[in-house]
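Only one protein chain is missing; all other protein chains are in place.
First chain written, first letter: the chains are A, B and C, and each begins at residue 1.
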Amino acid sequence: MAKLTEHIEIGPTDLLPRLKDNGYDNERVQRRREWIEKKCGAEMPHIGGQGWDFESTRGNIENPIGIAQIPMGVAGPVLVHGQHAQGIFYVPMATTEGALIRSYERGMVALTKSGGAQTAVASDENQTAPSFFFKDVQSAAEFPAWIESKLHDLQALVATTTSHGKLRNLKCYPTGRQVIVNLGFGIGDAQGMNMIVRATEAVCLWIKEHYPIENYFLFSGMCGEKRASGFIMSRGKGKRVTAGALLTHEVLRLYLHVTADQLFRVWQSTVQGNIQAGAIGYNGHASNGLTAIFIATGQDVANVVNSSCSMTTFEPHPDGIYASVTLSALSVATVGGGTALPTPREALRIMDCVGTGKAAKLAEIVAAAILGGEVSMGAAIASQEFVGAHERYGRNRPK
Amino acid sequence: MAKLTEHIEIGPTDLLPRLKDNGYDNERVQRRREWIEKKCGAEMPHIGGQGWDFESTRGNIENPIGIAQIPMGVAGPVLVHGQHAQGIFYVPMATTEGALIRSYERGMVALTKSGGAQTAVASDENQTAPSFFFKDVQSAAEFPAWIESKLHDLQALVATTTSHGKLRNLKCYPTGRQVIVNLGFGIGDAQGMNMIVRATEAVCLWIKEHYPIENYFLFSGMCGEKRASGFIMSRGKGKRVTAGALLTHEVLRLYLHVTADQLFRVWQSTVQGNIQAGAIGYNGHASNGLTAIFIATGQDVANVVNSSCSMTTFEPHPDGIYASVTLSALSVATVGGGTALPTPREALRIMDCVGTGKAAKLAEIVAAAILGGEVSMGAAIASQEFVGAHERYGRNRPK
Amino acid sequence: MAKLTEHIEIGPTDLLPRLKDNGYDNERVQRRREWIEKKCGAEMPHIGGQGWDFESTRGNIENPIGIAQIPMGVAGPVLVHGQHAQGIFYVPMATTEGALIRSYERGMVALTKSGGAQTAVASDENQTAPSFFFKDVQSAAEFPAWIESKLHDLQALVATTTSHGKLRNLKCYPTGRQVIVNLGFGIGDAQGMNMIVRATEAVCLWIKEHYPIENYFLFSGMCGEKRASGFIMSRGKGKRVTAGALLTHEVLRLYLHVTADQLFRVWQSTVQGNIQAGAIGYNGHASNGLTAIFIATGQDVANVVNSSCSMTTFEPHPDGIYASVTLSALSVATVGGGTALPTPREALRIMDCVGTGKAAKLAEIVAAAILGGEVSMGAAIASQEFVGAHERYGRNRPK
Partner (left out) sequence: MAKLTEHIEIGPTDLLPRLKDNGYDNERVQRRREWIEKKCGAEMPHIGGQGWDFESTRGNIENPIGIAQIPMGVAGPVLVHGQHAQGIFYVPMATTEGALIRSYERGMVALTKSGGAQTAVASDENQTAPSFFFKDVQSAAEFPAWIESKLHDLQALVATTTSHGKLRNLKCYPTGRQVIVNLGFGIGDAQGMNMIVRATEAVCLWIKEHYPIENYFLFSGMCGEKRASGFIMSRGKGKRVTAGALLTHEVLRLYLHVTADQLFRVWQSTVQGNIQAGAIGYNGHASNGLTAIFIATGQDVANVVNSSCSMTTFEPHPDGIYASVTLSALSVATVGGGTALPTPREALRIMDCVGTGKAAKLAEIVAAAILGGEVSMGAAIASQEFVGAHERYGRNRPK
């Protein structure tokens, strides 16, 4: 084992090269890549890419050296009867996990054959949760009433920092000398964190000016960005969206090779397993589908952690089984972030989800797709076909 | 809103085209892509890619239409003194979140300037948790002693299904009439789920043959694959790996623009926020770095959900602050899955982490990188520079 | 092991005797007790009690056979500077855990010597969360807007069922075809569940009459009554109350035998342990003090489970250490339940907390007492005196 006493000299030549204007033109991206190739003895013909204009990645990445390429496939069709999405959709998914797309496709077709999935967006609000510090508990206790009375001022202030983000509400959580203020924002079609964090900084500075706080931090960790928590299971974050469908006995039998009872038993058994594990939420493999769609469509993929805080249900029904997923904290965007990059934009276009006014639609399609995956996974476990399917499609293919 | 009564006819022409041998040759990938383009009115010049041999994606994806491209940059250097990783590393990260790489880079350099990060792998074991069903509680209660006595038989059985996966232990969790059996496996350098799920199926079938169970399911949800739970925080899943470093007062002040006390206060405050939120684990933004590295290196990106179940600490120290991250359930591989695809393989090569015998090394580099990100994020909050940095590098750049 | 096939005949003589008017007069309580004594071969001279009028327990218990007796002691003094409690208090605690009262007493005195604890009640609201079922996701999605528009009707309705409980707000959580409606109630000085559950039934019946629901259940489990959850950590249940105090270096050294740094290290270390365990909230042993006070004062003791969902902090401070507890979901009452029984009423009187208008005061005293226990426990761990104290006072006393 290397010992700390073993001196390793780090010199200026070990730091990544600082290039003019941060080095986004293709020539400088290449120079940086070559620097790494030399330093690490690695060649990168594929990462180097072809035909990219790296200048377009400014604002999305630093120290660019090229592109990561993940195979993209498509699953579907899924018939959606939503508030925002209506019709038949094909869903682009980028993944390296064999059998994943086949599984989602199978579930989506099963939903479609059963008459489609209904979808609805119950709430749509992102949030930040800065914390404010006071001398003592008494001082902290006086703050909530004051800040609640200033909501209109803060709304006006936020409006000066962003035209898309709207401060809608605030709620205080005093804890010892610290008061966490959860700020709920309308965010239009963006993921919105940058926008609302900037607005939140303005809010913090305004408060600092108008109220005798000792200090503040922009983040308390409570808002649930990119983490799993009981708070976002109930409070939500981003979009709370539900998809549901009645799978008929015929579809279950002919297409998924299970009975309603078998499928239901898997649900019940795995709910118990998840509860025994002290898990957040319950689902079969929501994170699989979310990740594949997020990579394909230029979402902030780390948001899969909060977005997969969800609840899948399978309910016995006289005509089959009623299946649903409720994603409590789905972060999807159709503007901003990586959505305008070349392949994401094309992928979004497959679902007619490019640009303004499309985020709720995308959320509903995502929910329907995830529901497809839950149905298919449950059926594969129930019918004992899981391993067989992975042998056929997965990376464990026989040589 | 679309009503379910509104009939939408799904015909055979809506199903994705079934192509010969599942359609992995480039011509058929193109044909499928064109089918989607026509169906959805979307063009996909970039997704189409250039110079890919899609045949190589067989086993990683179905219904391929092309490739997703995510910008890749590099962060570092980070000096690592580990059990498996020793030296200076540059870490490839694929992301569309502006400022993310700059943030990680800053933290890694801070670690390096402080003498580097120590790393260690405490355990390395993946797991499955099939469930077995019995007539009643008495019957279920008799099963654990029997199955525990058969560990050697099961180990021999597993050895016939995989040469890489080794069954190491099993533990029973009886719940009502159901007994969940958690099977711990050595997995070599793979992520291992396909391998051990296949082995688990063999185990289940063997049990069914040798013991009067009523039924079994391959998955109980307890194993923690791609989900966050209290169970994997303690039991672990994959690699439990720690990175730690003493950040000196000088580095804190000159390079991160904070005092030890300020940085520590952010830790304390955000721990409280996370606990108030009922979060699993505690970290600043571990999922950000994990996601970016996972996309770059061909990991199963949905494993970020379990991999981010972690614990970040900042402890006051006479000479500065001692920072650490402990990832309880890190899923990283250097063989199998997407690791052999063109850009992942090149990215792994940057860290000399290609192939057999490198997974533990990769785990330690990842831990050191994540530690860099935690330090940088904490410092940005403490110094109130967070928004400024995002304005400079992030997607909210002024027009 | 007994087998189910072994027939055990249960006859009418095995059922507990049904006595006139449910048997609350002392003679019939005695008759029931004697029936059990005979049936079980057990004598109960102490449970029989002396001088009780069991008629007064009607409404608090069924099938009474006597009384449980738990030793009661007193801890204090604790000086409280609260919104509702001001002055020096002595706190009655009923327990059988040796050293517990000494530990709380020590902490309370330490707070008092440091100038007392500040306390504040941040919110005061109990809740129920009935669930409503619909045909499908679309139908469920339409319900929240309707029910939110009926808040005034529901408030009027609730007012006809209770003069103490006030419906304040409602919030919908659609999940699949089910919509959970969380109803927030002002509850005066009562624990309030019976009162608000009765009101909730009226609400459910009214909804059933006015809206095409398929079914409803009075409870969804979401409200957090007598269970631990992330939801009540943030949303709260009952009273959210904080106590905090600055413990001076002198008090720490002379009275608690620790330095500020040692005490803080215990906090940091045990926070990490709790997070690793996937615990709800963080505290040292809040449930100990809550249980002892709840038994002494006639609270619904099972509410300790929700009431102990809390957050203890120890913050380094130039003058010592700032300690606080925030109980997110404290259920305490000064009217109703067991509070009017003989010994609880006397115990409440010790703190001048009998009857109407005293519940918030009691909440603050409880918070201050719990803070005392947290400080004392932390110090005992830090100073390595924990076992010694238990040897001296606890049940492990040397013979």
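Keep in mind that, in the parts below, contacts are C-beta pairs under 8 Å (C-beta built on N, C-alpha and C of every residue); 3 or more make two chains touch, one makes a residue touch a chain.
Treat the numbers as computed from the prediction; the structure is a model and nothing was measured.
**Q** Could you tell which one of C:305, C:327 or C:375 touches the chain left off the display?
**A** If we include the chain that is not displayed, C:305 is the one touching it.
**Q** Out of A:25, A:153, A:315 or A:385, which is the one that touches the chain we can't see?
**A** Residue touching the chain left out of view: A:315.
**Q** Please identify which residue in C:243, C:279, C:323 or C:367 touches the non-displayed chain.
**A** C:279
**Q** Touch as defined at the start, partner being the missing chain; which of B:60, B:118 or B:200 qualifies?
**A** Reading the full complex, the residue touching the unseen chain is B:118.
**Q** Touching the hidden chain in the complete assembly: which of C:184, C:320, C:337 or C:372 does that?
**A** C:337
**Q** For the chain that got dropped from the picture, name the residues of chain A it touches.
**A** 1, 4, 136, 138, 229-231, 233-234, 261, 268, 271-272, 274-282, 311, 313, 315-316, 328
**Q** Extract the touching residues of chain B with respect to the undisplayed chain.
**A** Contacting residues on chain B, toward the hidden partner: 81, 83, 118-120, 122, 136-138, 140-141, 144, 172-178, 222, 229-231, 233-235, 240, 242-244, 246, 278, 280, 311, 313, 315, 322, 324-326.
The rule is simple: only the chains that are shown with their structure count from here on.
**Q** Same or different for chain A and chain B, where same means more than half of the interface numbers show up on both copies?
**A** Counting which numbers both chains contribute, over half are shared, so the two copies meet through the same residues.
**Q** How big is the gap, in whole Å, between where the Cα atoms of chain B centre and where those of chain C centre?
**A** Computed from C-alpha means, the inter-chain centre distance equals 40 Å.
**Q** Centroid of chain A to centroid of chain B, CA atoms only: how many Å?
**A** 15
**Q** Could you check chain C for residues that touch two or more other chains and list them?
**A** Only 136, 138, 229-231, 233-234, 278, 280, 311, 313, 315 qualify.
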